[in-house]
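For this view, one protein chain was removed and the others were kept in their places.
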Amino acid sequence: MLKDITLGQYFPGNTPAHKLDPRTKILLVMLYIIALFCAGSFVAYGLMALTLVVCVRISKVGLRALVRGLKPVLFIIIFTGVLNLFFTPGARDLWAWGPFHVTDTGLRNAAFMVLRIMLLIMGTFLMTYTTSPIALTDGLERLLNGLKRFHVPVHELAMMMSIALRFIPTLIEETDKIMSAQKARGADFESGNLLQKARAMIPILVPLFISAFRRADELATAMECRCYHGGEGRTKLHVLKYERRDYLALTFGAVILALVIALRAFGL
Amino acid sequence: MSEMIQTESLRFAYPVNEGEKPVYALRGVDVAIEKGSFVVVLGHNGSGKSTLAKTFNAVLLPAGGKVYVEGMDTLDESLLLDIRQRVGMVFQNPDNQIVANVVEEDVAFAPENLGVPTEEIRRRVDAALEAVGMEEFVTHAPHLLSGGQKQRIAIAGVIAMEPACVVLDEATAMLDPTGRREVLSAVHRLNREKGITVVLITHHMNEAEDADRVIVMDDGRVAMDGTPGEIFSQVARLRHLGLTVPDTVDLLDRLRRNGWDVPLDALGVEDCADAIARALGKS
Partner (left out) sequence: MESILQVKNLTHTYGIGTPFQRSAVEDVSFDVQPGEFLGIIGHTGSGKSTLIQHLNGLLRPTSGQVLLDGRDIWEAPKKIRDIRFQVGLVFQYPEYQLFEETVYKDIAFGPMNQGRTGDELDHAIREAARLAGVRDEHLEKSPFELSGGQKRRVALAGVLAMEPKVLVLDEPTAGLDPAGRENLMANIRDYHRNKGATVILVSHSMDEIARNADRILVLKSAHVLMSGPPAEVFARSEELLSAGLDVPQVTRVAMALRARGVNVDSAVYTAEALERELLALKRGGAPC
């Protein structure tokens, strides 16, 4: 059933990882990604993996939940791995068959690429697992605040994102209801070829769109009635504030990045 | 002045396609809502009751005549935020007026818009949730609550503006009896304890039982206006306007037609039983 899908997964908790300012976490993930792209040796990747394991431990999220997050992108990981493995030109062929060559460089590149993608995804997921969507939106809005000078509608974008997050469960529930109602009139979503299946979606999509527009219209009126007039002069219930632990965490992140760059400089 | 809201020969028409004649949803309404009162507006669908409500905080603007909120003209654009802060509005569909995915964030929405300082927002959010009896749900996700609870969150979201008046535009129509009771007792409490003026738009007759005043709309005009007792004793008139009377009044009306001496304005179950017992010589 559609209801079983959880989006923007967040595991509430009270660990230091949860308490960090969302901006800190976004910056840390960015540092982590930069470091991943600088890493060029098994030692460096080992360091990155170790960093992740330490963070996971602190967050008490559980490695299994993180690994489960890899499932939807498994195909991409395998595809990249295979591509790198068979098609990287190198000095020495370990194995060859027609256009397929497995070289020593290929083997190394494949391992690095797979590691890089896996660590990148798990690192990002660790952030979304420990940060509520609303805090994340808030953090993004504050980080991008500077872009307002260039007429980027930062507040509006953040507001749209948080409203979208608010309405995802409502719309999923509604889709479920409409599907049941059409099934009760004998609609068949399972059989037929691709075209027939696509056509069978019309009785779901039309009511869903109409209802989404009606909701948007009513929500806009309700927001105006609660004195919404854009981001100007708005205050916040929860004000973001950097604490000592945020500075510590950012320093820690910078040190890791410096280490990885240093390793690269020394050719390790 | 002691009027919360006042309308003067108010007219309103919804926009139509070019070349068509406008159909007036309101055709000359003069009402004055007294401060601190609990007013119920009744009427069948299309009577104009919901349109009237929407003119009370400038969601809809008069096409003719005036609406004054505490003396402020709703046509004056510079007063828009003040008017909306004074008159809060709760709508029919609870799902379409909740903005945030955490209860406290949603209740904070209006004070945030008004630029209220952070500590004051906290205080208002807690006070508003307590006023509607939802204080245990501060960090809950609204979409997991029942209809009545969602609607109480919506009321709290309006109360956090500290308005003088709350208008409920058919806010009970989509609720089950339990949800309806929850919402009604919450607004009655706000009226009683905080002196907030309440305007309740509904087509459920029994929600009017405890009101100070009932206004019945028909065809864009005020058809009846008085205390619940005065209104509901006019059984034939109400039926003519497409409204039903509470079963208690229906019963009393039947007995009167059989020559019994019972009053028609005993709306509540207990009052009705008292009246009948008295007529039977028991008390």
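What to note about this one:
Every chain is named by a letter (A and B) in the order it is written, and numbering of its residues begins at 1.
Everything below uses one rule, namely that contacts are C-beta pairs under 8 Å (C-beta built on N, C-alpha and C of every residue); 3 or more make two chains touch, one makes a residue touch a chain.
Worth saying up front: this structure is predicted, and the values here are computed from it rather than measured.
Touching the chain that is not shown, out of A:M30, A:I210, A:L248 or A:A262: A:I210 (per the contact rule at the top). One of A:P12, A:G98 or A:G186 touches the chain omitted from the figure, and that residue is A:G186. Between the chain not shown and the residues A:L85, A:I178, A:C225 or A:A249, the one that touches is A:I178. Listed by residue number, the positions of chain B touching the unshown chain are 44-46, 92, 146-147, 173-174, 176-179, 203, 205-206, 242-244, 246-248, 250-251, 254-255, 258, 260, 269-270, 272-274, 276-277, 280-283.
Seen from chain A, the chain kept out of the figure touches residues 174, 177-178, 180-188, 202-203, 206-207, 210-211.
The definition used in the following text is that only the chains that are shown with their structure count from here on.
On chain A, the positions that touch chain B within their shared complex are 132-134, 162-163, 165-166, 169-170, 173, 214-215, 218-219, 221-229, 233-239. Interface residues of chain B, counted against chain A in their complex, comprise 57, 59, 81, 84-85, 88-89, 91, 93, 95-102, 104-105, 108-118, 121-122, 125, 141-143, 154, 157-158, 161.
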